[in-house]
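All protein chains but one are shown at their positions in the complex.
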Amino acid sequence: MVSFDMLGKWCWLVPAFPLAGALINAALRRKLGANVAGGLATLMTALSFVVSALLFFGHDPAVTPVKVVKLFDWIRVAGMDIGFAFQLDALSLTMMMIVTGIGTLIHLYSVGYMHDDKRVASFFAMLNLFTFAMLLLVMGSNYVITFIGWEGVGLCSYLLIGFWYTNPEYNYAARKAFVMNRIGDVGVVLALCLLFSLFGTLDYTSIMDQASGFGAGNPLIVGATLLLFVGAMGKSAQIPLFTWLPDAMAGPTPVSALIHAATMVTAGIFLVVRSSVLFELAPFTQDVVLYVGVGTALLAASIGLFQNDIKKVLAYSTVSQLGYMFAALGLGAYSAGMFHVTTHAFFKALLFLGAGSVIHALGGEQDIRKMGGLKGVTKITHWTFLAGTLAISGIFPFSGFFSKDSILANAFAHSPVVYALLLLGALMTAFYMFRLLFLTFWGSYRGTAHPHESPLVITLPLMVLAVLSVLGGLLNLPHLFGGHEAMKHYLATAAEGIHNESLHLSASTEWILMGLSTGLVVLTIVYAYGLFVKKTTLDGAPAQMPALKRLIAEKWRIDELYAFLFEKPYGWLSTQFARVGEDRIFVPLMNGVGNLTLRAGKVARRLQTGNASFYLFAMVAGIIVFLLITLYGG
Amino acid sequence: MEPVVSAIRAVPLEHYVYLSFVLFSIGLAGALFRRNTIIILMCLELMFNSVNLLLAAFSAHHSDPSGQVFVFFIMLVAAAEVTVGLAILVMMKRNVDSVDVNQLNRLKW
Partner (left out) sequence: MQYLFYLFAAISILSALFVVSAKSPINSVIALIVCFLSIAGHYILLNAQFLAMVHIIVYTGAIMVLFLFVIMLLNLNQSSEPQKKMVTRIAAVISGGLFLLTLLAAVRHGIGIAPHNATFDPGVGLVRSVGMSLFQEFLLPFEVSSVLFLSAMVGALMLAKKDAPSNAPTPYIGSPDTVAAMPPTMDAPDQPNV
């Protein structure tokens, strides 16, 4: 085995492989066929995964908890020294494993899913570019490198959501995602400026070292963390910037799986965990993070209850789960948050890919009211989807049970109210997920297309992910079940905040909490079974629903609210500027300058008589004046 | 060599300066005064020479030969300038049948 120090020098290979794949695919996008392009992209991600895995398993946190690999000096101006460097520690290695591992599976899946698309090579170029940007984000050793990746995933997200750009609605969705992300990015940029003025550096290690010098509640730290959280809100789709994520389902399904479930949306979580030392110093920000997280979890889950688009349900579920993660971060339970990131990456990627498989099987149908009874036809998809659904609902012993339970336990230790709210969210999650499962796979078929099982290239990633979803809980098996919270201890070597975590609950309390949540979830599932399998209750148009249900089904009219609050005033302002600013001020100003010059020229050209004697006179007069000025003027 | 020194020193430098100023101003006034292009060219030569005289006088009084080298170069330039100037004059006479400088007023506006 090569030593970690030796191998660490080659860590740049991890982002380099996807970048190379992106460049090759982009350059040869008209020449490469679907299988070649997809194979190349998958191979590159797989190679990247292999290197990541070598690094991950070679990494012994007891020996080298943090290793910074500097490639070159990047920005070096007075007082500012930003190197292009990667940081290898428990946190970044874990994220690298998730990004490249799930990325590889999704690339493989895309080979089958995007096979018939005309621009398949462009698609894989973007997908690889996205992987590259995400790796840059998690591997950067300072905020600036992370920010490059941050912007890069935003860009790729825009490109991929609008991949089918001939559809104006998809373009609108892409623009929406871009603008929402941009709002968050402004927060990040401001946070970076503030942090630089505070610490004089943006390197994670130096900031973490210096941070202890600041007292808890330092207003500048609070401001910086709030701004960072604004960025995290944009990227990780929290209230109030979450509306882009459901619309982002306009992209191809693998994109939804890769970006909007498994990787990109966790960037916000990653950023907060990376900066956990700072967040620990800002209790106010932690409260804000907690309440925003809880609010998002509930709001998104409630919207998910009445959605009829298979991907939309999953999208709102993602937003809701992200809310859970932020709630965990707000509670200071960073390891629980990261654990949930990991398990969520497994089962949400699985669910999205399964949904993609269903859509593929039905030839593009996404409305669950026109599905049903698919479990007989698409056996593998059904069983894997069931595993994912059980995992996200938090049924023992699936991975989601452990991660969600650890968040709930932390919430209970903080306050029973937060616990109750989060439990309510978990119940709603179980309800809408089983509604989705029952309406899609159980009952009788209500559509017109002829369903068929997807090819192996699609089902293989599903099976792998299903195994991971089932067994993912073992990564951080709590003491209660004979484990020793391996992931928590591993991550604690990288993030100061995890080190300080302490959860004081007696074993009996934990047993009660687990039993309570599991019992209620099972009851919810039974209720859903009765509602959707026994009777197959289908929602009609929102107009016929009761008022509250209608409001929820129309997504709490948040889009309309934003349109009223921001789009309309902005449009009005733009019109005013166009009418007053453009027509009354700028155009006359420009014309005025032109006319003035023209008129001045008409006057001044009289001087240009063409008469040499006159010129000579003028010259002599000028010389005299000049001499007089030099003599007496000063 | 002593007589040479005293001969040069006999006339103060200021007088050369005044003389060349007067010559220059006469040349300038002439250039403004006359309409005949050939006279104007001559006035230019006069002004050149007043400057030459000034340079030579300074050179002699400062014992610096470069002043006289400058005069030499000015003569070169003046010779070239006169050649071209007179060629233009010939051209002008041929084309507009006049040497009146006011005829050359097309280059305006």
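Which chain is which? They are A and B, in the order written, and residues in each are numbered from 1.
Convention: a residue touches a chain if its C-beta (ideal position, glycine included) is under 8 Å from a C-beta of that chain, and two chains touch if they have at least 3 such contacts.
Just so it is clear, the structure is predicted and the values come from calculations on it, not from any experiment.
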{"item": "Chains in view that touch the one left out, judged over the entire complex", "value": "A, B"}
{"item": "Footprint left on chain A by the chain that the document does not show", "value": "609-611, 613, 617, 620-621, 623-624, 627-628, 631-632"}
{"item": "Chain B, residues in touch with the chain not shown (by the definition above)", "value": "1, 4-8, 10-11, 13-19, 21-30, 32-36, 38-39, 41-43, 45-46, 49, 52-53, 56-66, 68-69, 71-73, 75-84, 86-91, 93-96, 99-100, 102-103, 105-106, 108-109"}
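Keep this in mind: only the chains that are shown with their structure count from here on.
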{"item": "Mean-CA-position distance for chain B and chain A (Å)", "value": "82"}
{"item": "Sites on chain B touched by chain A in the complex", "value": "28, 31-32, 35, 101-102, 104-109"}
{"item": "Chain A to chain B touching residues, read off their complex", "value": "605, 608-613, 616-617, 620"}
